[in-house]
Structure formats: structure tokens, C-alpha cells
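The full complex has more chains than appear here; those shown keep their coordinates.
Each chain carries a letter (A and B) given by its place in the written order, and its residues are counted from 1.
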Amino acid sequence: MILVIYLIAITAEAMSGALAAGRRNMDIFGVVVIAFVTALGGGTIRDMVLGNYPIGWTQHPPYVYLVVSAGLLTTVIARFMKRMKHLFLLLDAMGLIAFSLIGSDVAIRLGYDPLVVVMAGMITGISGGILRDVLCNQVPVVFRRELYASVSMTVCLLYLGLQWLEVSIGTSTAICFAGGLALRLAAIRFGWRLPVFSYQERWE
Amino acid sequence: MILVIYLIAITAEAMSGALAAGRRNMDIFGVVVIAFVTALGGGTIRDMVLGNYPIGWTQHPPYVYLVVSAGLLTTVIARFMKRMKHLFLLLDAMGLIAFSLIGSDVAIRLGYDPLVVVMAGMITGISGGILRDVLCNQVPVVFRRELYASVSMTVCLLYLGLQWLEVSIGTSTAICFAGGLALRLAAIRFGWRLPVFSYQERWE
């Protein structure tokens, strides 16, 4: 079940990467790289930080073919994607939660501290998008959009809490999914954002 | 002793990250991420390059809580920080030297070549700030400010030299601190900079 959602997630992330590449007029190769990095970069950074070798996608070539195909397909269907905006946001939200849960699981399995478990979930959920934005030469949107990283953090904390209460993995996952999805969709719908910190003085 | 200075250092670095995030109007989450990356990113990159797992902060959750708190606190006290400019530059200089010495020690302990020891010290000292600037979408300031990376290099070379002369760790550390701090503060005071390389032809 979580595998299916993971595959949907990396597909959605790859498409978001391809669109970002298109905004910078990149060539087909650039599109594929940005799609790959957006979809699989978060897990790669998590594995490098946790020392979890070999890194996931190196053992699962089909994941790589999937995100490359999704990136290329995006260049063909981009003109229709605006109409699918709501579907796309839904898939992206599902991806965020799937990434967070998978990332937490990796850190739990390696015996890391609960804090590191939550951070591993968040790193998996958001750093693909951060790499995408850095490679496209813009300030990462995750640092100033509606609740997104906060959803990842909430899901990871909830997951840890349910495991601590000895709720079964299946039930925990379902609860985290429902809760996380509700929170993210409400944030989009009502424009919930974290407070912004503006500081314009220069003296350093 | 070096631990106390390390804690001061990551606090000062976290605050510098939070201010940079504020200049880009990031939300609270962005502030926390940039604070974390600025303070602990240098050590993370060093550990990933040297293959030194598990990475430092994953074994010391209090360090993470400290830098997150420092980042959040900065959003509250930012308006007063300009007046503390000199204190801030002093803490930052102490942090640079502490990071350099700690980074060198890690590479020495792992048995790396002296060149790698110096580079490990410099990576620890400056790459947190480089990551901060990349995430804030600007050319890293360390590549064009007063002597900074050079101070890190000088401190690492001095430290290696003193160890080679079999001076005790405590004495070496004290000498490096005094020398490094004097050099950095003099560089700020007198505006010492490395020569700049300007090249504007386009042909590649």
C-alpha cells in the first residue's frame, strides 16, 4: 500500500521538477536531471546523512526509469496540467506524507534518536524540492509557502507517538495519512501559513 | 573548554543563519532550517566527506535543540542585534576557530593526510555559511569578504605544526585560539582582504 503511494509520490515530484526545469528553459536532459533530483534527491540526502548505504534508488532501477519517464512525459502533457491543478496538489500532498513516513521508518530501523527520526522524515519529504529550487537558481519555495514542512513534521511526530502507544504499523500509517492529508489540504484551501520573519538591515 | 566555545559557536552561526533567512522573508520554518544548516551543516559535510558516521548532531540532540532555539530567538531579538555587532563578530570569530580545530581533530583521529586535516578544518569552518548563502540564493560571502577562510587555514596549519612539535593539546589549542582571534579581529579592524580576481570576458 505505502509502496503504491510512494510510486505515485515520486511520479508527482518528478513532474513538479520537470515543470520547474521548463520555467528555466532547460533542455530535455536538464528536465530529466531536475525530475530525478526532485523525486529521489530527498531520500538520497537522508541516506547520506544517516550513512544508510547502499542508497535506495541504486538498488531499484525501476524507480529511476519511472521518474525519468515522468519527467519526459511532462514535457508533452505540460499544456494540460494547469487543468489538473487540484489532482496535482493532491498527489503532491500524498507524496509529502509517504516520503515523511518512509524516511522516519529508515531512521527508526537504524536505531536513531526520536529527534533524528523526525528530521529524517522531514529531510525525505522536503529536500528534493529544495535541491530542485537550488538547481533552478531560486530561493526554495518550501521556506515561504503554506504549511508544508510543518505537515511533514506533524506526521512524523504523530507516527512516533502512535508507535510509542504500540498501535500497529498499518493503523498508524492510515491515521498519519488521513491526518496529514486533511491538514495539508486545509492549509491550501484556507491559505494557512507560518508567520514570516522579515529583516532588512545590513550590518554584518 | 572547547565544548563551551563550540556551543557558543553554533549559537552564533545559527543566529547568522536566521538573519540571512529574514533578509529573504522566509517563514519560521525556513528560519529554523537555515539556522540549523548554517550551524551544523559544516560538520555534516565534513563527516560525509570523511565517511565519519554516525554524523555528530545525530548523536547529540541537544545541539539541534540549541540551534533551533537560537534561530527562533533571533526572530524576537533581531531588532537589537545591530547594536551588538561587535559582540556578534567576536562570537563568529571564536566559532570559526573552534570549528576549524574540531574539524582538524576529526581528520587527525581518522588518520588522514595533513592536507586533508587542514581541509577538514576549513570545511567545518566555512561550509555552513556557504550552504546558508546557496539556500538564500546568493554568491557565498566567504568568497569575497575580509580574511576568513584564510584564518581557518592558518589556524589549522598552526595546530598541525604545534602537534608535530609535540606541544600538548591544551597549549596548542590556546595558542591557535589566541593567534586566530588576533588575526581575524585585525582583518576586520583594518579591512584586510585577499586580492580579487575579476574576469569579465565571455567566450566559453
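Here, contacts are C-beta pairs under 8 Å (C-beta built on N, C-alpha and C of every residue); 3 or more make two chains touch, one makes a residue touch a chain.
Since the structure is predicted, the reported quantities are computational estimates derived from the model, not experimental observations.
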| item | value |
| --- | --- |
| Homomeric assembly size (copies in this file), of which only 2 appear in place | 3 |
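Note that only the chains that are shown with their structure count from here on.
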| item | value |
| --- | --- |
| Whole-Å gap between the CA centroids of subunit A and subunit B | 29 |
| In the complex, subunit B residues that touch subunit A | 16, 18-19, 21-31, 33-34, 44, 48, 53-55, 58-59, 61, 64-65, 75, 78, 82, 85, 88, 134-137 |
| Residues of subunit A touching subunit B in the complex | 48-51, 112-113, 115-116, 119, 130, 134, 137-140, 142-144, 149-150, 193-201, 203-204 |
